[in-house]
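Note that one protein chain is taken out, while the other chains of the complex remain in position.
Note that the chains take the letters A, B and C in the order they are written out, and that residue 1 is the start of every chain.
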Amino acid sequence: MPEGSSVTTGEILDNRMVARDHFLMRVFLPLSFARPLPGQFVMVRDCRLSGPLLARPLSVFGFQRRPDHSVMELLYRVAGRGTSLFSRMKPGEGLCVLGPLGRGFSIHADVKRIVVVAGGVGIAPLSFLVDEGYRQSPSLEKRELRVYLGAGTEELLTCRERLSGVCDLRICTDDGSLGYRGPVTGLLGEELHEFAAEDTAIYACGPTAMIRELGRLLRNSPLRCEVSLEERMACGVGACLGCAVAVQNAAGRREYRRVCHDGPVFDLREMIFNGS
Amino acid sequence: MPEGSSVTTGEILDNRMVARDHFLMRVFLPLSFARPLPGQFVMVRDCRLSGPLLARPLSVFGFQRRPDHSVMELLYRVAGRGTSLFSRMKPGEGLCVLGPLGRGFSIHADVKRIVVVAGGVGIAPLSFLVDEGYRQSPSLEKRELRVYLGAGTEELLTCRERLSGVCDLRICTDDGSLGYRGPVTGLLGEELHEFAAEDTAIYACGPTAMIRELGRLLRNSPLRCEVSLEERMACGVGACLGCAVAVQNAAGRREYRRVCHDGPVFDLREMIFNGS
Amino acid sequence: MIMKKETPGQNPPDLTVAIGGLVLKNPVMTASGTFGYGEEYVPYCDLNRLGAVVVKGLSLEPRLGNPPPRIIETPSGMLNAVGLQNVGVRAFLSEKLPFLRRYDVAVIANIFGETVDQYRRVAHILSGAAGIHALELNISCPNVKKGGVAFGARPEAAAEVTANVRAETDLPLIVKLTPNVADIAEIALAVEEAGADGVSLINTLTGMSVDIEKRIPHLANVTGGLSGPAIKPVALRMVWQVVHAVKIPVIGIGGIMTAADALEFLIAGARAIQVGTANFVRPSATMEIIDGISDYLTRHGLGSIDKLIGSLNTNPSNGD
Partner (left out) sequence: MIMKKETPGQNPPDLTVAIGGLVLKNPVMTASGTFGYGEEYVPYCDLNRLGAVVVKGLSLEPRLGNPPPRIIETPSGMLNAVGLQNVGVRAFLSEKLPFLRRYDVAVIANIFGETVDQYRRVAHILSGAAGIHALELNISCPNVKKGGVAFGARPEAAAEVTANVRAETDLPLIVKLTPNVADIAEIALAVEEAGADGVSLINTLTGMSVDIEKRIPHLANVTGGLSGPAIKPVALRMVWQVVHAVKIPVIGIGGIMTAADALEFLIAGARAIQVGTANFVRPSATMEIIDGISDYLTRHGLGSIDKLIGSLNTNPSNGD
């Protein structure tokens, strides 16, 4: 378990729709809640236990420390029963938060060029990476930051304001309603030749199909790429072995890692994709 | 099933604590919801299906018809998971209402003296009986109306304002914090000699122990007494046979009746009590 | 969640299914013991739209049933120990069936006996009556002392009662199986060989609940039958196993609350489904389920339910 993880009762400060099916929740937390690293996540549930049995994993999207408390931001898409219940929670209600959990993104000192590839709500951990890892540290100001942000259609896009101005933002929509017409991996593929392995790091999060396509794109490329994965979780702390993902270990053999504990961030090169 | 029963989505108008553990909920209903008779009940649940599986039976405590809608009042005591969830529901939220259900109290034209015996939240259907059956019909104004209202202690008493003025109210508390010290059946027993079988009808609702004691008190008395019973319910409409209560049928044989469909109001004389 | 997507001008999908010789307008039935004799739900539910109504279990003589309390809620489920209280098969025919016959709906009589002979006699009486479309043999009720589950737990006993009733009736014969066994497929095979036209499963799982304050069981009968969403995963697994073991139609039962639940069973291979506890929670559940199945087929471009039944792909080459 990561340092300083705990079970905490947070209080919802606000919870509003920011795009079709997408909500931004701000949660008041005591200072005892440890500062999360970009890429880490929390397991959350309605404190009243009236919803689904299991907590749901959500990436930390933002985190601000105040003199006497902290505020955590969560960006989520309504995908099913749990998230739909979250979307109906009101300010003042209690949110049970387990975390911060997992292994976040590696932040490299030698990197000049940061390339972020986000599909849909996959922007959540990446936006926090931009915030914490790169934007807020002044010594890193001169880095180039490019963000490929994709969604099905314009209405589903989030974080445009947050990101524009702080990075070179390239928007892609499947239907071409804004920016490049096609998946993020399409535009990335066209522009991949601009990046050199020595000074570039790629960070990605998004639907499985996107991660798989990224794997294909970078198969023969020396570019380093870290991906944040999603898998159904029960415990979030490495105990249930429910969130297995197949990787190739150092000896080249297939084995299962726990997304919650060994990830959620993995080196793209370790991944074994389904059907292969 | 009673005439005009339906499944309706009501909207909570307000829902506030009126005594320790006791809440009064007012529900907005469309005019399609049939006018309930005193003693009838409704099966209610949170429309979001986030609570317990089964709806909970609650007696109609009040009902007002307005030009374009109706308002139903429910008085409930927090007893467990379902009612505790009700107590946290907020104005504007949807309440699924199945009803009105069951057979209510019989209202006799020849009766001069109405005696109501209520233990705890058992006052709910009885207060509605007072409202609808007797208080509101002007031709019956001259009837004598006596209400024995009992509770563990003063703080648990409800309906005092509603009833005082319209009836001869006799309060009993187990600890003597207000009125007679002891159970309602204690005071009733002392005053039973005041009533004559020809012109009196007794209506009762309360905990099983109270109903049993009433059975004992009236065993050799010719006084007519109707009691509203409680039993765990699943369907509320007579289909599941879950809410059985043992009665003696006309032939003197033991059989089971459905509280939801054959009751909840029964003639006290039919009842067979546990352990007998 | 199933969204209604209107495709104007398109024909509604064909929902007809057949169980033995019995053709149903759609695969949605009400489960025995959860829908009374139909009357109780008339204000909330259009009986004419149902695939079939399975009535409360009938025995040769009227039965008093178990003492209360008979039910208790459990997490996502309920326990019941009604004990097969019923008016008896003759009173059913004279007092209850005439009402049901007013509707254009298949009536399936669920029957129960303490001995093979009782099963046989109930079946005989019902076979002579007009307006009964099929029999469902309850060899799986856990809440009675004699009979019931005793027949359902062993393949030989299950086959014996099935064969005896088979000899007595020409009505389509469905045998309802208990989940309280190690290998339900074995029992299903035995009753198929003994002449059943279909099997329905599952009946309730035996369970218990304790009142910790009084230190007594919540049910007077101590144990009861668990039904509702809690048992759905077990029911679905058993249906899937039985579908792969027998050739006769399988009717899926257990925790079906919504069209999505019903679709899980149909995709796993059930030819029809029964809705039980859901009737208590939402009396219009069956109506919503019929509409939901129809919408799903339309949305997926499936013209008939046959295309859906058993379409589960258990070996997806490229899932995620």
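We take it that a contact is a pair of C-beta atoms (placed from the backbone, for glycine too) under 8 Å apart; a residue touches a chain by one contact, two chains touch by 3 or more.
In this text the structure is predicted, and so the values were computed from the model without any measurement.
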- Task: From the listed residues C:Thr16, C:Ser127 or C:Asn180, report the one that touches the chain absent from this view.
- Result: C:Asn180
- Note on the structure: Answer key for C:Ala31, C:Val54, C:Ala134 or C:Leu205 versus the chain not shown reads C:Leu205
- Message: Can you say which of C:Lys96, C:Lys232 or C:Arg271 touches the chain missing from this structure?
- Response: C:Lys232
- Can you list where subunit C touches the absent chain? 69, 74-77, 79, 153, 180-182, 205-210, 212, 214-217, 220, 222-223, 226, 228-234, 236-237, 240, 255, 260, 263-264, 267-268, 296, 311-314, 316, 319
- Note that subunit A touches the absent chain at residues 1, 4-7, 45, 49, 52-55, 96, 98, 231-246, 254-256, 261
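Criterion: only the chains that are shown with their structure count from here on.
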- Taking mean CA positions as centres, which chain lies farthest from subunit C? A
- Query: Taking each chain's centre as the average of its Cα atoms, which chain lies closest to the overall Cα centroid?
  - Reply: C
- Item | Rounded Å distance between subunit B and subunit C, as computed from the means of their C-alpha atoms | 36
- Query: Quick one: subunit A and subunit B, Cα centre-to-centre, how many Å?
  - Reply: 55
